[in-house]
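For chain A:
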Amino acid sequence: MISLYTLILGIALLLIGIYAMLTRKNLMKIVIGFSIADTGTHIIIVSLGYLRGKTAPVIDAAVSVSNAVREVVDPVPSALVLTAIVIGLAVTAVMLSFIVEMYKKNKSLSIDDYQELKW
Partner candidate 1 sequence: MSIWLKVLYAAISVSVATVYGLTLGGIVRKIYARVHGRFGPPVWQPFLDIIQTHSRRVAVSHGNMFLLGPVFRLAGGLGTYLFIPVIFGSALFSNFSMAGDLLLVMYFVFFGQLGMALGAGQGGHPYSPLGIARGLAQMSTFEVPFSLAVISVAIQYNSLNITSIVAAQQGSFLNWTLFTNPLAVVAAMISLLGMNMHSPFSIVLAPQEIPIGPPIEMNSSFLGILQTNRGLFAAAKLVLFMNLFFGGATNLLEMVAKTFFIYMFSVFVGAAYPRFRPEQSFRFFLKWPTIAGILSIIFIAYFGGTS
Partner candidate 2 sequence: MVSPIYILILSLSVGFLLSIFDRAGRKFSLTAFYSVLTFNVALMGDWLYRLAVLHVPTFVINTAGFNAPVSINLELGVAEALVLFLANLTGLMAAVYLFDKFREGKVSSLILYLLLVMGVNGLVMTQDIFNMFVFLEILSISTFALTTLKKNLKTLSAGFKYMIAGGVASTFFLLGVVFVYYFAGTLNLGFMTADQFSGIGLIALFLLSVSLFIELKPFPANGWALDVYQSVDSGIVSVIAVVNSAAIGFAFYKIMPLLPSSFLTAFGMAGIVTFFFSNMMGLKQENAKRLLGYSSIGQMGLLLASLVFTIGIEPAVRYLIIGGLFLNHLLSKAGLFWIAGIVKEEKIRNWGVLRNNKPLLVLFGLFIFALSGLPPFAGFWAKWEFVKVLVDSKMFFVLGTVLVGSLFELIFLFRWFTMAVKENADELEPMASPGFSRIFPVSFFGILAAVVSFGAMRCFYGSNWLQVLPVIAVLFITLIDSLPSKVKGFISLAAVAGYGYYLYPLLTGNIQLFFGVIFIAGSAVNLISTLNRKNQSKGFYGFLLMMIFSFGNLLIASTYLEFFLSWEFMTLSSFLLILRGQNAQRASLMYMIFSTAGAYLIMVGFSFAPALSSTAALILSIQDVNLPLISFIVLAIGFMIKSGSVGVHIWLPEAHAEAESDVSPFISAILLKAGVFGLLLLGIAYVSNAPSFDVFYWVGWIGVITAIAGAFMASFQEDAKKLLAYSSMSQVGYIVAALAMITHLGWVSALYLAFNHMMFKSALFIAVAGIYYRTRTRKMYEMGGLISRMPWTYMTVLMSIIAVSGVPPLSGFGAKWLIYTAFITKGWYLQAGVLFFASGVSFLYLYRLIHTIFLGQLKYEHQEIKEAPAWFIIPQYIFLAGIMAISMFPNLIIKPLNAIAMHYFDSSIQIDGLTVMSELGYWNGNLVMYVTMAVFAIPFIMLLLLKGKTQKVKQFNIVYAAERPESPQTTHVAHNMYAHLRKSLGSLSLPRVQEFWNSVAEWSHTLGAFFRRVYTGNGQTYLLHIILYIVVMYAVMGGQ
């Protein structure tokens, strides 16, 4: 019932994203890594709700109210993912604005230049 391919794709993206966040020194690349991981998560969510051979959860001419449960995919994950995408966007935006400010102060995009606070 799960769409296995998309699930694997989602997990792969998630891992790639995290790998990028862990290894890239450039702040922008780290944020890109975050976005990739976020997207991976979204794909995982959608794939969990996807049911093979069923149609979109919109009640119209093709799907009647009475047999909706049997014919449509689970609508909840799709609904969730919309919210998640918006939130992910917001986080990414805040991150990017931080990077702009950080670059203004320190003229560097390398994360290694921001470790004054430690121990």
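Assorted remarks:
Keep in mind that, in the parts below, a residue touches a chain if its C-beta (ideal position, glycine included) is under 8 Å from a C-beta of that chain, and two chains touch if they have at least 3 such contacts; residues count from 1.
Keep in mind how these were chosen: all candidates are chains of the complex that A comes from, given by their letters.
Please read all numbers here as calculations on a predicted model, not as lab measurements.
Evaluated over the candidates 1 or 2, chain A touches in this complex the candidate numbered 2.
Touching candidate 2 in their complex are the following residues of chain A: 14, 18, 21-23, 25, 27, 30, 34, 37-38, 41, 44-45, 48, 76-77, 80, 83-84, 87, 90-91, 94-95, 98-99, 101-102, 105-106, 111-112, 114-119.
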